[in-house]
Structures are given as structure tokens and as C-alpha cells.
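To start, the structure itself, in C-alpha cells.
All protein chains but one are shown in place.
Each chain carries a letter (A and B) given by its place in the written order, and its residues are counted from 1.
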Amino acid sequence: MEMSLPLTFAAGLLWGAAAFTIVGALTAGLVLAERKVSARIQGRVGPMHTGPHGALQTIADMIKLVMKEDVRPARADATAFRLGPLLVAVPAILSLAVIPFGAPLVMRDLNVGVLYFLAIPGVTVIGLLLAGWASYDNYSFLGGLRSSAQFISYEIPRSLTVVTVVMLAGSLSTVDVLDAQATVPYAVLLPFSFFLYCVTSLAEINRLPFDMPEAESELVAGYHTEYSGFRWALFFLAEYAGFFAAAAFGAVLFLGGGNGPLLPPIVWLAVKTAALLFIGMWIRFTLPRFRADQLMRLAWKVFLPASLANLVLAALIMRALGS
Amino acid sequence: MTESQNIEQLLFVAFGIVAAGGALFAVATRSLLRSIIALGAFLTAVAGEFYLLAADFLAVVQIFVYVGGIVVLMLFALMLSASGVRHPMAAIDRPALGAALSYVIGAGVLWGSLTTDLPSVGAGTDDAVDALGRALLGSQLWSFELIGVILLASVITALVIVRRERR
Partner (left out) sequence: MSGAYLSDVLFLLGFALAVVTIPLVTLAAFGWLRPRYPEVLKAEAYESGMPQASIPRRPFHMAYYNFALVFIVFEVETLLLFAVAPILRDAGWLGLAEVGAFVALVALSLFYAWRKGALVWR
């Protein structure tokens, strides 16, 4: 069963390349989907010119992005400016390594997979801070600080919420969590955890209504104000990688991932992930944005106590039902 | 020696070199920003060592708390105080005394780790996470609860210090 070691390394390389490619393709797809969904919600038609119904618009955008000039402000710290986007994009994609896509497609089943998924994106914060600081720009600086403060604030309630899932499954491995939901998905057993996970995830990946760090009316574009071309594209890629990872992980933790009748696991996972992604887009174009202080108050004074209470409640119910 | 042991040793040494290099760079550079980044690299390499030593939970905790927490805290400190921070290495008043002290401490750690009889890697159990959980609720219960008290104390201390600094 166990692969030889050089083969394992090669498998890692291959999966890494595949993950990057998939994320790139997904970003293209999601951007188009998001523009179409937003257009529908706001009574517009969205991109229409490139390809049938604008289907090739993001492909054109991607080509444009890699061909663009790479501008760096004169007073920027060159090393940190280069390191920033990499430290944002790489962990976002690395976190995908533990998502079980279905029987033959589990990249890696770590003993501590759930924790790995929560820990690795934390490195992103360093990238955000570096990018904002290195740019030597007031908007970038403020944007970097705000984004990272928001990220770490929502990381606590999000992790505490996932504790309830680990408690019920009795394991930190993503595959075990999936197997434990063979009959009933955890969204049914832990509805409040599911809700908390979705909301805090939206906040952690900086999406509306929690996209304060990029509030264009006051911060221009936040930490990536000074970035252009491919380096900017890396931030964009990271955002959608995070969005996708949060949705796929949510589908695995709460919706039973690939479990489902008839269709192969990968299809079920795709359907459930797509449903969560759609809800995320729907929320983005329906709700207004929160203010910075409201965001922080929500994280520490609403979601953190709520996730603690949820944890206690879930433990008591689990004990009382005795399963 | 088998092939897997060879690879394991090679990786262990490689992580060690990255860790030592990062640590050296962190104290040698004059830029506080680079120092913090090097510290991040050092901590990540140590996490790799932990994982190789079958302490996977500890490795992830290392990334979670140190790379995603402590390093971020240091960056916040650097960025919020802007030019007001000197590199800690430049703030030492008596370099000779500092160097002597760190040699003594370093030698002590080295002596301790060479003379202590360490358990062999992965000994005892094949599920470290499970064993950790059982220990925390069993034989190490007092440590578990005490950590809670200590963390409460650290929140209080941190807030008291920050409050005093502001005045």
C-alpha cells in the first residue's frame, strides 16, 4: 500500500502542480461565475463580448495580467515586496493538500489534517503585512494591518467551531471526519457550528460583507494597491483559492463531502462546494459592507463567545445522547 | 541502514541547516524586518524536524502559534512603532557580557541534551494525538488546567503592561 519514498516525493510534486493549475482554472471560472451571478442579482448582463456570452473574458484577462508591466514603487523594500505575494498565495494553495476529493483523489491524509488546514493559511498574514509594509504607501500599510487584524480575529472563533466537528468525529484526520458522516452529515447534527463556520470563513478570507480591508472607497485597494501584473494576480489567485478551500472544507466538514448515492464522490463534493460558493457570492452582492470597528466587535464580542457557547452545548448534547 | 533511514537523516540534517541558517541570519542582520522573516524560516524548519520526529501535532502547533502568531505579533510591533524600534541585537549595552552569557547558556543546553537519555523516535504509541489527549485528561490533568490558569494570567499581564506603556 505504502508508496516508495522517491515516488511519494514525486507524487507531492505532481499534486502541487495539479493544485496550482486547478486553482488557476477555478479562479478563471469563479471570476466569470461571480460576474455573471452579480449581474443577474443586480439586473445587468455582465461580460458579453469575448466569446459566447463572455465565456472567454477571464482567459483574456489572465493573458493581459501576465503580459502587464511589473511596476514597483521607487521607495519600496524590494525583497519584502517580492516575498509578499508569494507568502499570500503559496499557503492558500498548500492548505488544499488535505481535502479528500474522493476515494482515489485524496492528496494526503495527515493524522492532523484538520489542524493543518486551519494552521497553514495563518502564514498568509505574514505575506499581507509584508506586502502592505514593503509598498511604502499609506493605503497599502493600512490595508495590510486591517486585513491581518481581521484574519487573526476570525481565526479563533472559526477554529473553536471546528473543534465541535473533531469532537464528534473523534479524529483530526479529514478522511476520518468524512467517514464519520457516512449516515448523517454534521450540518444536521451541528447546524449552529455550520452557520458559524460559514460566516467566520467569509470573514477570514476577506470577502464581503467582511471585505473592509479592501474597502475601495477609503483604502483604494488595500495591501495590493501598489501591485500590478502577475504579482497582483497572485493576490487574486490567493483570494479565490481561499474562497474555494473554505467552501470545499466546509463541504467536507459539514455536508459529508463526497458521500452521496449513485454519483461518484468527486461529483458530490463538487456539487456541495459549488452550492457553498454560490451562497458566498449571493451574500457578497446582497449585503452592505461592515465598518472596521463593527467587524472587530463582531469577531470578539459576538462570534468568539458564541463559538465557546456552541462548543459547550455540542459537548453536552453529545454526552447526553451518548453516541 | 535502509534507504528510508538514509532519506530521513538527510532531511533531518537539511531542516537543521535551514534552522541554523535562519537563526544565524536573524541575529546577524541589521534589518529588524529581515530578522523577523529569518526567524519565521527558522521556526518553520523546526516544525519540519518535529514532524520527522513523529510529533505531527506539535509540528502543526508550531506553525499555528509561532509562525502564524508570534512572528505576526513581532511584525505588528515593528510596523506600529515604525522607526522607534532598534534591532534587539543593537540594543545590547555590553556585547561581551551578552556573548559570554549566551555561550554559557548554549553550552548548558548542549551538555543537557547530550547527557540526557532521550526516548527513541515514535516510541510507545502509533497515534501521538490520541496519546496526547488521553494524557491531558488523565495523568497530566493538572498541567492541562494549570495552563488555563497561566494563560488567564498572561492575558491579565499583557493588558496591564500595554496599559502602563500607553500612559
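Keep in mind that, in the parts below, a contact is a pair of C-beta atoms (placed from the backbone, for glycine too) under 8 Å apart; a residue touches a chain by one contact, two chains touch by 3 or more.
All values derive from a computational prediction rather than experimental measurement.
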{"item": "Residue among B:S81, B:S113 or B:S139 that touches the chain left out of view", "value": "B:S81"}
{"item": "Absent-chain contact - pick from A:Q57, A:T124 or A:S171", "value": "A:S171"}
{"item": "Residues in chain B touching the chain absent from view", "value": "4, 7-8, 11, 48, 51-54, 56-57, 61, 64-65, 68-70, 72-73, 76-77, 79-84, 121-122, 126, 129-130, 132-134, 136-137, 141, 144-145, 147-149, 151-152, 154-156, 158-159, 162-163, 165-166"}
{"item": "Where the unshown chain meets chain A, residue by residue", "value": "2-3, 5, 8-17, 19-20, 66-75, 86, 89-90, 93-94, 97, 107-108, 110-111, 114-115, 133, 135-141, 145, 149, 152-153, 155-156, 159-160, 163, 166-172, 220, 225-226, 229-231, 234, 292-293, 296-297, 300-301, 304-305, 308, 311-312, 315-316, 318-319"}
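As a working rule, only the chains that are shown with their structure count from here on.
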{"item": "Separation of mean Cα positions, chain B and chain A [Å, integer]", "value": "28"}
{"item": "Chain B-touching residues of chain A, taken from the complex the two chains share", "value": "5, 77, 79-80, 83, 110-112, 115-116, 118-120, 122-123, 125-126, 129-130, 133, 141, 144-145, 148, 152, 155, 172"}
{"item": "Footprint of chain A on chain B - complex, ascending", "value": "3-4, 7, 33-34, 37, 40, 56-57, 59-61, 63-64, 67-69, 71-72, 75-76, 79-80, 127-129"}
